[in-house]
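Handing you this structure, nothing more for now.
Part of the complex only, each chain left as placed.
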Amino acid sequence: MRVDGRSNNELRNMTMTTNFTKHPEGSVLISVGDTKVICNASVEKKVPPFMRGEGKGWITAEYAMLPRATEQRNIRESSKGKVAGRTMEIQRLIGRTLRAIIDLEKIGERTIWVDCDVIQADGGTRTAAITGAFVATTLACAKLFKEKLIEEMPITNYLAATSVGISSEGNAILDLCYEEDSKADVDLNIVMTNEGKFVELQGTGEEATFSPDQLNEMLQLGTKGIKEIFEVQREALGETADLIKS
Amino acid sequence: MRVDGRSNNELRNMTMTTNFTKHPEGSVLISVGDTKVICNASVEKKVPPFMRGEGKGWITAEYAMLPRATEQRNIRESSKGKVAGRTMEIQRLIGRTLRAIIDLEKIGERTIWVDCDVIQADGGTRTAAITGAFVATTLACAKLFKEKLIEEMPITNYLAATSVGISSEGNAILDLCYEEDSKADVDLNIVMTNEGKFVELQGTGEEATFSPDQLNEMLQLGTKGIKEIFEVQREALGETADLIKS
Amino acid sequence: MRVDGRSNNELRNMTMTTNFTKHPEGSVLISVGDTKVICNASVEKKVPPFMRGEGKGWITAEYAMLPRATEQRNIRESSKGKVAGRTMEIQRLIGRTLRAIIDLEKIGERTIWVDCDVIQADGGTRTAAITGAFVATTLACAKLFKEKLIEEMPITNYLAATSVGISSEGNAILDLCYEEDSKADVDLNIVMTNEGKFVELQGTGEEATFSPDQLNEMLQLGTKGIKEIFEVQREALGETADLIKS
């Protein structure tokens, strides 16, 4: 029995509030259990210098936590004057995975900035951020499309993520909350498309290792969970879901 | 007639959601019209080095905006590696005004960190932050008091803030939204206690000036508005309001 | 009786040495009692990127203290690698108030940099800086005008500042020195034009408050003092004073 009563292959309750704030082209508040992330997609009418004149766009992500999103307050990165390694790793991951499902030729010379701000953290913030960022990005692209600023929807696939791990009792478990995550021997983040392909796999056994058999078990569990997440995304997108080709 | 239909002496709709996130000792989401600020008060069991051993506490504030809280996306201060002058000015103001209504002797060697994070901005973010910060701080102190970690409530007065200005038509107006603020000739932020005393006055006529008569008119309007805000704070605090001496 | 023998409504001795250093277009050493500030106005033949092509100019200020301007040596901000919040607040204030009395259309696409460097501090450095900055800026503009680089003098009004406060004995006092300032309950900085209008009001009662009556008393005292300061400025400017329209 897991700490919150779930079975090993069960996701936490997931909800998405679209249009959570009024300014961004796409805005979502995603809740995965007690983890809450505001995902805002902003469209800017230019691309970074290294891409100018190529007629294609760019998408990039930033990730941060409110100081008291966690049990102990963290010092702001702006006060420290530098972005932590963990933050950089996560925001590079979010941007990289979004680039796998968006056709940048189709958005013209625009940059989509996806800001993922964790307002409450309880494990799995990076996978929640990816899952919410997909919805925010899709909403922003749909806005461009409906306003006829772009000719075709650039989203080629659904994208979602979850974590799987091996608990200290040796069981493969899905969608770890913070308490589970801090005790687990192995933690594997999986990012997939709705065609069942991997976009990113990040498995780490800090101070521990995992066998090929455990890897397979975790991959199957993650694949099952992500399929369920695609349904939550589809529902949150409502009519906009019909604009995605796949 | 004002841009949103209000009369000159009318506040925007103000709501406060207490316990907005689960980790902080005091947490409030304050909405003032379309301005939304998360105010979290965190208690830390130590004081800054310059105060150690004096047996009294400290309270300090930080202020930030999500990148897309505004109509145009702003670059994160953590990415720029430094905190802007405007941000510093506001967070110094919030901390200073809170110190006017809290008896630091009564909280022992603890620091209260008040984080004011604007998730949506439509004018008046600094006054909304002060107003919400008061409620978050009171909730955090009440928690310490109920858990018998401190012997007396340290809050000596209510504290609230609003802005008043002279519109481009020459009228004194209360609680300016962003559109009004950007057109106004003069902007005066007023922070008061419920005893009718001023804690802070910041009046500026960038590229303009104001007469002593206009100052008086604005002070009266602001005083009226702040009295109404104290009522909203009292209601948001519920039973905790009874713990405040004044 | 005040610490230095002055009466409550008496300014400290104020002197200004114009052309204090040889390179700047306008240069003044202002002494207000033991507070000494070098105010240098430099003219640069371009404006910041966000203003290019508009045909108008910009004025901005920077403020700093020599490390041993104060009783205890302070670490240089260049060594710390960042500018303190207090410094930013003051330099934003100086720039903002100067912009209220200069017609930026009339200086063309030029930037005036006003550097206020405190070489000795004894209270009231920010108001001394504003008062001296006005003279340095006027000298720099007069130089442009005499050299026929601009067609009209852009200075529309005199600008001066002082501080008033409520002493620990409860009296309203004018032009606080450091010892008074550190004991005062309330500190109000007033910036005015010679038309008797306010440009900026910054009143703060850190860990204290002030009543509307005290505010009025302080405003009257400050208004009286600033009128006297305009005379000192006029004398320091000499013939250049005649070039100011008002």
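Residue numbering begins at 1 within each chain, and the chains themselves are lettered A, B and C in the order written.
One rule holds for everything that comes next: contacts are C-beta pairs under 8 Å (C-beta built on N, C-alpha and C of every residue); 3 or more make two chains touch, one makes a residue touch a chain.
Since this is a predicted model, take the numbers as computed values, not measurements.
> To what total copy number does the complex in this file extend, with 3 chains depicted?
6
The definition used in the following text is that only the chains that are shown with their structure count from here on.
> Please tell me whether the contact surfaces of chain A and chain B are same or different in residue numbering, using the over-half criterion.
Here the answer is same, because the shared fraction of interface numbers exceeds one half.
> Which chain wins if you rank chains by how close their C-alpha centre is to the centre of all protein C-alpha atoms?
The most central chain here turns out to be B.
> When the Cα trace of chain A is superposed on that of chain C, what is the rotation angle, expressed as a multiple of 5 degrees?
120
> Let me have the rounded angstrom distance from the C-alpha centre of chain B over to the C-alpha centre of chain C, please.
Centre separation, chain B to chain C: 29 Å.
> With chain centres taken as the means of their Cα atoms, state the distance from chain A to chain C in Å.
51
> Find the geometric centre of each of chain A and chain B from their Cα atoms only, then give the gap between the two centres in Å, rounded to an integer.
Between these chains, centre-to-centre, one finds 33 Å.
> Of all residues in chain B, which are in touch with two or more distinct other chains?
Those would be 82-83.
> For a test of understanding, state which residues of chain B touch chain A in their complex under the given definition.
Within the complex, chain B contacts chain A at residues 21-24, 27, 34, 36, 38, 40, 42, 44, 62, 64, 66-71, 73, 76-83, 87, 113, 115, 117, 119-120.
> Of all residues in chain B, which touch chain C in the complex?
Checking each residue of chain B against chain C gives 82-83, 85-86, 88-89, 91-92, 96, 99-100, 188, 193, 195-212, 215, 219.
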